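What follows is a set of notes on a single structure, which appears directly below.
What you see is the complex with one protein chain gone and the rest in place.
First chain written, first letter: the chains are A and B, and each begins at residue 1.
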Amino acid sequence: MNIELILFTILALLTLSSAIAMVSVHRPIDAALSFIITLISLAGIFALLHASFLFVVQIIIYAGAILTLILFIIMFLNIKDENLPKEPKKNLWLLGTSLLTLPFTLIMIKIINSANFGSCTQLDENFGSIEAVGKVLYSSWVLPFELISILLLVALVGAITLAKREESDTTKRVQEVSQKEVS
Amino acid sequence: MPNIIEMHLLSLIVLAPFFSATLIMILTLIAPNLSKKIYTFLALSGAGISAILALVVGYKSYVYNTMYSEFIFRWLDIEAFKIDFALQADPLSAMMILFVAPVGFLIHIYATGYMKDDLAYGRFFALFNIFMFSMLLLVLADNPFMMFVGWEGVGVTSYALIAFYFNDRENVNAGNKAFILNRVGDFGFLSALMLLFVFIGEYGFDFNTIMLHLNEISPNMIHLIAGLLFVGAMGKSAQIPLYVWLPDAMAGPTPVSALIHAATMVTAGVYMVARFSPIYELSFFGEIITYVGAFSALLAGLIATRQNDIKKILAYSTMSQLGYMFMVAGIGGYSYALFHVFTHAFFKALLFMGAGAVIVAMHHEQDIRKMGGLKSELPLIFIMMLIGSLSLSAIAPLSGFFSKDAIMAQLFGSGHYGVYFIALATSALTAYYMFRMMFIVFFGDKKPHTHAVPKSMIFPMIILTFFSVIAGFFNVPHIFGGHEAFSSWLQLPDRHYIVSHAVEYILMAVNTLIIAAAITLAYVRFGKKDANYEESETTLGQAISNKFYVDKWYHKMIVSPLYRASRFFDKINIHFIDHFIHTVSLLYMKVSTVVRVVQNGLVHFYLIYIGAGISMLFIYLYLMLEL
Partner (left out) sequence: MIEKYLILAILLFSIGIVGVLSRRNIIIIYMSIELMLNAVNLALLAVASYVGSEDAHVISLMIIALAAAEAALFMALFVTLYRHKRSLDTSIFDLLGDKKATQRSTVQGNTNA
């Protein structure tokens, strides 16, 4: 009964319960908050796995940037409770789809349990630290690194193009505003 | 004669009318308002080339016994089943084309006069020339399949020419009748050919080879084949029971009747029996042929005595004379039959031409009761038709006398006395109805207004009259010092029945007496000044006038039931089969409306379908792996 197992159990239970909560609550804001809890517990598990750099990245970027963006959009859209999509028999649906994914889950678990993993390699002190990851990132993975930056640029441009208002809308608004100012 | 033409005589004979017909047909399609002279030239050149070359072939064959044969191309080649487009002029074929092609040519000249005011002039001559091509192919073919091609060709063109004035429904019906009855005959012919092929086709299927191997077929089969072949002849040559199309065929223009239904197509049946004579020599079926011919001749003779349409009289006369030909062919006298074909072609064509001239003169009137007194108006035509009628009635020394009396002598000599008496009675009837026609049309004191008859119609008649007179001298029998040139030329397996000269003289005298009596009777009834044309109203007389109700009987027994059966099957078709198919298609539509719900356009649901499929795969995987 080592400390790793106890920590893992606590964090795993937390992750699972918040994930289930996220999937089943009605309002998106509740779901987003549950998702944050999931992400932070997941970060803890990353830390347990000696992935110190990714633990930090997960919290800063995933929970801190992406989820913040999601929360911002949810609050920006400002949907009233009555305007949310009505989902009748939501629980029935959840039950049904979980039955659907049950074969997949069970088989995968069975495969994992019956697999012979052999002995694990001895990890050195520096494993998963920012230094080690940085070394690998900028030596053998430098091309994907550059490509990812281009991808992010594309995503940036794409997001602006998708979300901007139509030309006619802006000019109309400008005209309305200028007319109001004049009159 | 230049060698290149000599080598291809037969192909030229057959193909000249074909090419002129094709040209005429193309011209009618692309240049509708072309002058008739061009069509005349094309048609006459096609028929003329055939006629001249046929005369050459006939002469060479008769005098020097030359045989011609030409191979043009191989039409079908499927293992044992080979059909060659090949022509052959053995004496039998040479004799046939000797009169078919020239008489055809003369009738072409006649037709240019008869049809000169017709709008469908080009179409007529295209069909006429295709007919010549088919008939010559029929006669010159060297294997039965080519002969059948010609056989069918004459049937089709006969139909097209009978229904030439197709705007009138009656003419179309007549054409249909001719073709359908012909088809029944063709069924018999083709079945016989198929049987022959099955049994001896492996040795090659031209006439010479077939006749060599006939003894390999069982006797019963030979009888069956002979019978089926005769069914074909019955259809083409209008014998009982397939004769009812011939009187109706007079709906076509007169040149058609002259060429097809007097001189050529109807004689194809006799030619066929002669061509297959080795088969008939091996079978008893000849007896049946003789009797069928006898009764057909008698029936036709009887009906002709009460007909009032000039062309129908001649049609029944043709059927009657064909009966004579089959009578003697059945007892083995093939050369005698063919000799009668030869002479009959001349005088029957002449008579039809004369009838056509009379019809034209009387402004297209065909009922003889409306004619009369034409002797003074159309003297030349009267004389020519008189000669034709005398020849037909077998008065010496015209051609009909030689051929018909030879037939009667053979019948008597073979011991078929019953058939002989039928032939004698028919002879009397022939004279009676022919002279009844002559007296009613040409005698009497009416003074009708006649239309002028074109010279192109008179000129061929003169030539035919000449041949009607002298054609008999081609085959003078021994009794008169001749050598029976035909039989020795044709080399068919004839059975000559020996009749002593005395008996033959007596037979001739009896025949002539009876004919004279018949002519006198006709004169007494119709030729006198105030003859009335009333006929007796006895039941027999009525029956004869109504052609013994045969057409009505055919309609009731065959046509009506078939029509009703087809209507019944049509109803079944609509109510069951169509209904069933509609139900099946409606079922598809209904099932699809149910299944269509699955495609509701939401990608959400499509993901669920994918997920369902994958989980089923996983279940299957679980069952397969031993985990």
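Details
Criterion: a residue touches a chain if its C-beta (ideal position, glycine included) is under 8 Å from a C-beta of that chain, and two chains touch if they have at least 3 such contacts.
All values derive from a computational prediction rather than experimental measurement.
Contact with the omitted chain, checked across A:10, A:73 or A:177, is made by A:73.
Seen across the whole complex, the unshown chain contacts chain A at 4-5, 8, 12, 15-16, 19-20, 22-23, 28, 31-32, 35, 38-39, 42, 45-46, 49-51, 53-54, 57-58, 61-62, 65-66, 69-70, 73-74, 76-77, 79, 83-88, 90, 93-94, 96-98, 100-101, 104-105, 108-109, 112-113, 115, 117, 120-123, 127-128, 132-133, 135-137, 140-141, 144, 148, 151-152, 154-156, 158-160, 162-163.
The set of chain B residues touching the chain not shown comprises 593, 596-597, 599-604, 607-608, 611.
In this section, only the chains that are shown with their structure count from here on.
Of all residues in chain A, those touching chain B in their complex are 97, 100-104, 106-107, 110-111, 114. Those residues of chain B that touch chain A in the complex are listed here as 608, 611-612, 614-616, 618-619, 621-622, 627.
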